[in-house]
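Submitted below is the structure of interest, expressed as structure tokens.
Complex shown without one protein chain; remaining protein chains in place.
Going by the order they are written in, the chains are A and B; count residues from 1 in each one.
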Amino acid sequence: MGKLIKYEFRKSWMVKAIILAITAIFEVMFLVGAISGNDDVALSSAVFLTFITICSIFIIGVLSIFILHKDLNTKQSYMLFMTPNSTFKILGAKIIENFGSILLFSAMFLLIGIGDITLWVAKSKGVKDMFNIINAILGEFGEDYQLDFFNVAISSAEQIVSWVFTIMVGFFAVVLSASFLNGRKFNGFISFIVFLVVTYIIEKIFYCSTNMIFGTATGYSLEKTICSIVYYIVLTVVLYIVTASIMDRKLSV
Amino acid sequence: MQYDSKVPIYLQVINMIKTDIINGRITCGQKLPSSRDLAVEYTINPNTAARVYQELEREGVCYTKRGMGTFVTEDEQIITGLKKEMAEEAIDIFVKSIGELGISIDEAIELLKQKEE
Partner (left out) sequence: MLESIEVTKKFVGKVAVDGINMQLEPGHIYALLGPNGSGKTTWMKMAAGLIKPTFGEIRYNGEPIGIETRNDIAYMSTEPYFYDWMTVGDVGNYYQDFFKDFSMERYDYMIGQMTLEKKLKVKSLSSGMMAKLKVAATMARDVSVYMLDEPLNGIDLLARDSVMNMILQAAGENKILLISSHLVEELEAVVDKAIFIKEAHFAGIVDVEELRTVDGISLADKYRQVFAGIEVGGVQ
């Protein structure tokens, strides 16, 4: 399994290295701007860093779906499927590698963000009450929303888990297109529709059930977030088992 | 390695080995390669190679020492006989093709003598 993960990482490291390089450039710009007191440079770098954070988590996920597509539909599929590894291991390695990457990148961006904000607050007297200001803004949305490290971490975890689940649905759709729908007309289109429908249904179920349990689907509460994390983890595992079983029984590469 | 694909390969390889024994490229009592190595050397199927040794043993050209491998016979008589046999085969082919051209044996001998000069 370790070796499979190693090669999964090998397939995507280039993109990840580029993301790291770009992040490093803007981080250096931010530091230079913050330390030299050039607010324009520092703030625009901060905007870019935020943008990179969102983009890279998205890109890493989408990339892994593309890699799976290539691993199932080109001759390179033999590289995986000639080895004595079960489809559960092959797919599992992909999910673990992807989840790991997203987790590490999220942690990195989170730490950079906290570091940068701390530095900014320490440096610039005018924005000393940054957290207070942010909390004041957030307070408009939900009464319980308090920005502290724990809450940031737990909501990030929710975002990560639900994103990993979305990628899993992508894997499921790609496998479906390469197995049941293989060689049929509009197979790519049908599997994309499947992707949208599954994602929509799952979201809808979550929305309705939280509405029923907590009385409201909007706003923030710790219990709701934890429920959401558990919900997406369970669904990811279920979909993983379903997808690997389809690969095992129906997939011809 | 080029073979006549209509003639059994084992016979062709046997003839090559016999020729080598007669002209001394392979000497009396010399150890021959294992049938596996023979297959690689002559680019033939290993089963064909095994059959080559079976036939050569049957004819007394080779013998197998248990656990040691296959060796060429040390019996000079067998080799002399081999030489005679192969010469006859060559002559048969020669006579046949010269006959097809309508040339008599005597004329052929004349031609051979001229060739030698």
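Here is the rule we use: contacts are C-beta pairs under 8 Å (C-beta built on N, C-alpha and C of every residue); 3 or more make two chains touch, one makes a residue touch a chain.
Computed from a predicted model, the values in this text were never measured in an experiment.
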{"item": "Chains in view touching the one left out", "value": "A, B"}
{"item": "Hidden-chain contact residue, picked from the options B:T27, B:T43, B:T80 or B:S104", "value": "B:T43"}
{"item": "Selected residue (touches chain absent from view) among B:V7, B:V95 or B:L112", "value": "B:V7"}
{"item": "Sites on chain A contacted by the missing partner chain, in the whole complex", "value": "3, 6-7, 10-11, 75-79, 81-86, 182-184, 249-253"}
{"item": "Residues in chain B touching the chain absent from view", "value": "1, 3, 5-10, 36, 39-40, 42-48, 51"}
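The rule is simple: only the chains that are shown with their structure count from here on.
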{"item": "Separation of chain A from chain B, taking each centre as the mean of its C-alpha atoms, in whole Å", "value": "75"}
